[in-house]
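Complex shown without one protein chain; remaining protein chains in place.
Naming follows writing order (A and B), and every chain is counted from residue 1.
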Amino acid sequence: MTFISNLINGISLGSVYAIIALGYTMVYGIAKMLNFAHGDVIMVGAYISFCVTTYLGFSPFVSVVISMIVCTILGIVIERLAYKPLRKASSLAVLITAIGVSYFLQNAALLIWGSAPKTFTSIVPFGSIALFNGQLIITAESIVTVLACILIMIALTLFTRKSKMGKGMRAVSEDKAAAELMGINVNVSISVTFAIGSALAAIAGVLLCSAYPVLIPTTGSMPGIKAFTAAVFGGIGSIPGAMLGGVLLGIIEIFSKSYISTNLSDAIVFAVLIIVLLIKPTGLLGKKITEKV
Amino acid sequence: MEKIKNLNKFTRTNIRAYGLIILAFIVLFPLQSTGIISNSISGQLVPICTYIVMAISLNLTVGFLGELSLGHAGFMSVGAFTGVITAICLQEVIPSAALRLLIAIIAGGIAAGVAGFLIGIPVLRLRGDYLAIVTLAFGEIIKNIINCLYVGVDSNGLHMSMTNAEALGMINGKLIINGPQGAVGITKIASFTAGILLILFALFIILNLVNSKSGRAVTAIRDNRIAAESVGISVTRYKLTAFIISAVLAGMAGALYAMNFSTIAAKKFDFNTSILILVFVVLGGMGNIVGSIVATALLYILPELLREYADYRMLIYAIVLILVMLLTNSEKAKQMRERFVYKWKKRLRKNNDQQEGLKNG
Partner (left out) sequence: MDRMVPVPSNAIVPERDLGRPPILETHHLGIDFGGLTAVDELSLTVGRTEIAGLIGPNGAGKTTVFNLLTNVYQPTRGAIMLDGKSTAKKTTAQVNRMGIARTFQNIRLFSNMSVLDNVKVGLHNSIHQNLAASVTHLFGYKKSEKKSREEALELLSFFHMEDLANKRAGSLPYGAQRRLEIVRALATHPGIILLDEPAAGMNPSETAELMENIRKIRDTFQIAVMLIEHDMNLVMNICEGICVLDHGKVIAKGTPEEIKSNPVVIEAYLGKKKGADEECSE
């Protein structure tokens, strides 16, 4: 029974990673940049939701919507101000800028909300479900998280495959110049990508803090790094890859926590990543890079 | 000035780099030993020195080899804890602090070099962002493992455990690494002079390497891997060489760094530290050693200078970082700069012409 409960916890944590990883992977696919500030957008999303429920007294659902709107705007603003001017610069310059943005968000949050941890109240108003005479307890948060993850996955797949905007985004990620020649507005495509990624980050932030309710300005860092790892694990740039990578990472983390060592779980997660990359250098579902000579 | 211009680029860089460090030493050493500069700044001198070594060594990987490494602090960590263990074990045997420090630094360098070799063999087959993420993972793994590590020494020798301090089973032993608390009971033997000497050593290794057969091979791989292979350069070999040298220097810096504190924990060498060093390298200029030194010193001192703004200082730091990147790298800023330089040169020429005219007239 502990196995099943671990599995469910793993899938649930993995779903959060997957939602964050989607943001990384979409941005990487279209802008070819590692957006290190993504993890901190999660933190902002969680704080906004916290404030809306605690100080303004709105319902949890409204708080999620508001948090998504704020993060979407934040994502677009970050892209316009910090990343857009560097579109032709070296990827390292963009990376450092993203790190600057990450520092900025963390320290702005520190100024606004202080360093004392906030206790996040779960947005899921249901209790846990007990099965098999209480031997297996599934929290409502895990169910909501997994459902949210599946819904997002379906919606994103439909969006990128069927909608005009989504197709345009895929075209831009394949070849920016060619897409532009075909009349696709590259700037809009990139902005939309950031918008979607940031909205997802808001959801992820709320879900993450519902399950692990301690909220501090660096809350987003470690899940950010893990989700980024998940995106690479699945093959960065690939949406199903991010999903698969996220879920697998969550499962590996929970299993190594309960069966091997609580303290070494991070080391195990990263070691698995290294091994996977050595066997499949572009991740599980990543495209093979061929270099033209 | 004219004379310096006539020397070749290698000699010029050497004069600038060594000169800068020696000058800093000549100015700062008397100030520090007479206690003119405040304790808080004086205490920062060794960390600044170690971070300069970190930046110079990372510049070899990022600037000259052209591979992004996000786990450089991992090597620093390996060096730091190996150095601490070595120094504490040798405390009774070698009474001379300087000699003990030297041996600890060398041990730290060797251990980090071995780590660099182990991670380098498989990892350097990967490219670009994938390599970056694996170095990040490596740094996190090191941090995590040392966080769970318990090391102690007694009359029977060195004891090691991954569970807790009791599991070491020591009799009257001394605990060196205490899990998440890190290394404890370090005798502070690091000094500013040692820091300066380590920088000079790092400069010697890297500046020489860059201007040699091996260094050219490394730079060639960065500029065009396929062309480098086509002229018979073994890419793996030189990538590994550069990676290991970079790791060894980082390990040495780590050992020196640890010896400057009485306790040091593994979380000091986390992802953020790796990133901090990367920021020094990028802002100093890729492949620009003097730039790395200057950027490290300035950026390390900047938060100290902003201390009076207390809460705002890291925010200001972040904004400065973003603005510097935008100003140095964006298309628009580049165009504006070029226009400015062009106008300035034109004006200069005009002035010169006028002066010539005056002379002739």
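Here, contacts are C-beta pairs under 8 Å (C-beta built on N, C-alpha and C of every residue); 3 or more make two chains touch, one makes a residue touch a chain.
Treat the numbers as computed from the prediction; the structure is a model and nothing was measured.
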item	value
Contact partner of the left-out chain, one of B:Asn144, B:Asn178 or B:Thr241	B:Thr241
Touching residue (missing chain; options B:Ser96, B:Ser212, B:Gln335 or B:Asn351)	B:Ser212
Contact with the hidden chain (one of B:Ser33, B:Ser96 or B:Asn224)	B:Asn224
Subunit B residues touching the omitted chain (full complex)	204-205, 208-209, 211-217, 219-220, 222-224, 226-235, 241, 245
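One rule holds for everything that comes next: only the chains that are shown with their structure count from here on.
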item	value
Separation of subunit A from subunit B, taking each centre as the mean of its C-alpha atoms, in whole Å	32
Complex contact set, residues of subunit A against subunit B	28, 34, 82, 85-93, 95-97, 99-101, 103-104, 106-108, 110-111, 221, 225, 228-229, 232, 236, 261, 263-264, 266-267, 270-271, 273-274, 277-278, 281-283, 289, 291, 293
Subunit A contact footprint on subunit B (complex, rising order)	62, 68, 122-123, 125-127, 129-130, 132-134, 136-138, 140-141, 144-145, 147-148, 162, 226, 271, 275, 278-279, 282-283, 286, 311-312, 314-315, 317-319, 321-322, 325-326, 328-333
